[in-house]
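Removed: one protein chain of the complex. Kept in place: all other protein chains.
Chain naming follows the written order as A, B and C, and within any one chain the residues start at number 1.
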Amino acid sequence: MAASSNQSNDVLYPMQTPLSRADLFKLKGGLTLFLIGLAVPILLLLEMRYVVAGGYVAPQVTQWPAIAATVAMLLSGLFTVAGSKSAKKANRPGIVRSYNWAILFALIAIILIGIPAFNGVLDPVSHYGETFIPTMGTIDVYLFFTWIGMLATRSRVKRLGNKIENYWGVYATNIVLWFMFVCWVVTWVQLYYL
Amino acid sequence: MSDDLEKNQQPLVEREWSRREFLLGAGGLAVVGVGALFAKSPIANAFQSLRPQTTDQGHVRLYQGDFYFDPNHMQWRVGDQVTLHLMNQSPNRPHEMWIGRGFDTTPTEFGPIATGFHTDFWDGVHINILEAYHVSNWVTNNAIVTSQVSPHPWLVTGPGNGNFSPTLEPGGYVTWSFTVPNKPGRWMYGCFVQSYIHYDEGMRGTIDILPAKV
Amino acid sequence: MGDFWGFGIIWVVLSVIADWIASIVGRHFYVFTASVQAQEGQAAASFLLMTVVPIFVFVVMMLFYALFRFRRRKGDTGSSTSQVKFNKAYVGLWVTLSLVVNLFLFVHPTASAMQVYWQEGQAYNKSSNELIVDVTAQQWGWSFSYPQYGIQESVDSNGNDVLYLPVDRPVKFVLNSYGDGDGLSEQIDVIHSFWIPAFGMKTDVIPGETRYEYITPTVISDTQQNGMMRVQCAEVCGPGHPYMESNLHVVSQSNFASWVQQQLKLQSGS
Partner (left out) sequence: MSVTPGNSPLQATGELPVVPRRRMSPPMKGVIWAAIGFLLLNSIVSGIDPDVLHSYVNQVSVVFGWMGAMVGWLFGVGGWDALVKPAFGFPLKWKETVGWRRYFEYSTDHKVIGIQYMVSSGLGFLIAGIAAMMMRLQLMSDHMWLFQYSKGYLTTVGVHGTIMMFSVGTVFMVGGLGNYLIPMMVGSNSSAFSRLSGISVWMVPAGIMTVAFSPLLGDWTTGWRGYQPLASQDGDGIIFYYLGVFILLLSSLIVALNLVATIVFKRAPGLTWNRLPMYAWGMLAVSFLNIIWIPEIMMTFILALLAKIVPLPLFTAVGSPMVYLQMFWLFGHPEVYIVVVPALALWMEILPVLSKKTLFARQWGVIGLVFVMLLSGMVWAHHLFPTQGNSTILPISFFTEMISIPTGFAFMVAIGTIWKSKFTLNTPSLLVLMSMFNFLIGGLTGVFLADPMVNMQLHDTFFVVGHFHYTIIGGMVFSSFAAMYYYLPKFSGRTFNDKWGQFGAYWIFIAFNATFFQFFIVGLRGMNRWVPVYPHYLMWQNFEISICAFLLGFGFLYNIGYIIWAWVKGPAAEENPWKAKTLEWYAPSPAVGTNFETEPQVVNGFYDYSDGAGEAVVFQS
């Protein structure tokens, strides 16, 4: 709609237009608002756990998947950081390589977080269980959508190749994944130890 | 929400989809929707009346839900041997089952409310309880009961406690067998628990008792 | 300045008239009051009405001024001659007044009336004259028992639950939402609200909690005479919610005593 838009036949895709500083500022601001909104349910769930179950931690919660999930998410996060670094150098194959690993580890994390939530060790009809399961489930669903975002970003970088003019998609995915990591660690520590 | 595409958004081409198809489709969906919402029971009844009514024999299943019986119409023949399976499918409400005719009522601020059937279908009927699971209580009134399962502590025998009715807890079921007594005509069945509201909210049905075959 | 004084004078005159009307109407705000607590609420409501009426008059008069006094005449296309962007006195007065009025209303009647109500509860608890009524709410009916008299469930001649209260005697309602001990009650029970319109008070009944309500009935009447004399569930509790009503009789102390005897006889007889 902008009057200055090009009249050429090229159809543009995400990441194919150069971003001005103002554009980047807008995107970062919008993402921040979005993440604030995403954090609200997590806060609500953490709060509700104390309302419903107090500080009780069920002794039978399985520890190893949570620890392993933390490691997997950390690795995934390190690979998205590597992806962002490659993006700064416009090293597209590097991004795709990093994202392959990041996507794999994120998938592992999704499965690992899913295990304690759905393996039936905790009684859902207990005050701790009834808050534990929805909280872990919410994190898992968030992570699943993040994972789809990572797939999309990787696919875009791979398909668009040389036509990419900005790497905002890569940076944004990295930010969201780290946000998820923080959410997960807070939830994990709170549900398992506090 | 990652990238900015606005520079690509010019209304360029008009490629037309059919207006007629769109209007017909939307109108058709609207008619179906309104019909589903407001004419559900007349349509269902019409379909039901198309099906020939068969007489229930042998094993008859009757499900209880909030607040309905499934099926809500039955047809028995005098002299037939019937085994009735009654199941409460509600996750959280108790349900009972009376069969009778005429109403006893009690006055309230909102007019008289039916509290039960006046005439008990089961008066003098021999019944045999085959199965009972999660029964809250079972009033026998004037029915003559034999039981294949331990009838304690839920069986309330003898008249004076209201009409014959098993009351089932959520998820409970009972099975009993009997010979259809010689009481032809139209009878009603219903559930009157929770201050008689279940019956008022539609938890009722009808039974046609056909005379014995000659 | 003409508009200012004109508006001010009309406002004062109309406010006085409106407040005079409000003082009369306010006395009937609760329509029918049959308890000490309803009278307290009635007094609070009447006070609030008197307070908000001048505010109402002020704004509505302004709207009429806009409609008639400040209306653009035909053919006039110019901007308004007055283009005041700010008026310290007006804004200052408005902000101060709204703060003062609200704080004032919070102190009286909000806090003071609640204080009185809570103190009444404590006084009733200490009094030896207090009548205790255990109220049980369940889907979809009320049942009342009088532990001091050994009445387990009070019923009328039709077998419906009924609440009898003596006049001028403090009552403590002990409110619970439980089933009838069939083992299902924890699952099926929901929030109800115990409301007697004529008593000007309602308290929600929460499953698993016990709530108290303190009332002193002051008028002898019953549901047949006045529809507001009824026990009504006020919080939606399922399809039977509208029917969750019980009749109420407020009777003299001596009639209450004989009713108690009659109930006891009925209870032992059955």
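Just so it is clear, a contact is a pair of C-beta atoms (placed from the backbone, for glycine too) under 8 Å apart; a residue touches a chain by one contact, two chains touch by 3 or more.
Because the structure is predicted, anything quoted here is derived from the model rather than measured.
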Touch list for the missing chain, restricted to displayed chains, reads A, B, C
Those residues of chain C that touch the unshown chain are 3, 29-31, 38, 40-41, 44-45, 48-49, 51-52, 55-56, 59-60, 62-63, 65-67, 70-72, 76, 78-87, 90-91, 94-95, 98-99, 102, 105-106, 109-111, 113-114, 117-118, 177, 185-191, 193, 195, 197-198, 200-204, 206-208, 227-228, 230, 232-243, 245
For chain B, residues touching the missing partner are 1-2, 5-6, 8-19, 21-22, 25-26, 29, 33, 36-37, 40, 63, 66-67, 89, 91-93, 109-111, 200-202
Omitted-chain footprint on chain A covers residues 1-3, 9, 11-14, 22, 25-26, 29-30, 33-34, 36-38, 40-41, 44-45, 48, 51-52, 124-125, 127, 130-131, 133-134, 138, 151-152, 155-160
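Everything below uses one rule, namely that only the chains that are shown with their structure count from here on.
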Greatest centre-to-centre gap (Cα means) from chain B is with chain A
Between chain A and chain B, the Cα-mean centres are separated in Å by 49
Whole-Å distance, C-alpha centre of chain A to that of chain C, is 51
Chain B touches at least 2 other chains through residues none
The chain B residues in contact with chain C across the complex are 67, 92-94, 106-110, 113, 136, 169-170, 194-195, 197, 200-201
So, in the complex, the side of chain C touching chain B is made of residues 138-141, 158-160, 182-184, 187-188, 223, 227, 230, 239-240, 242-245, 247
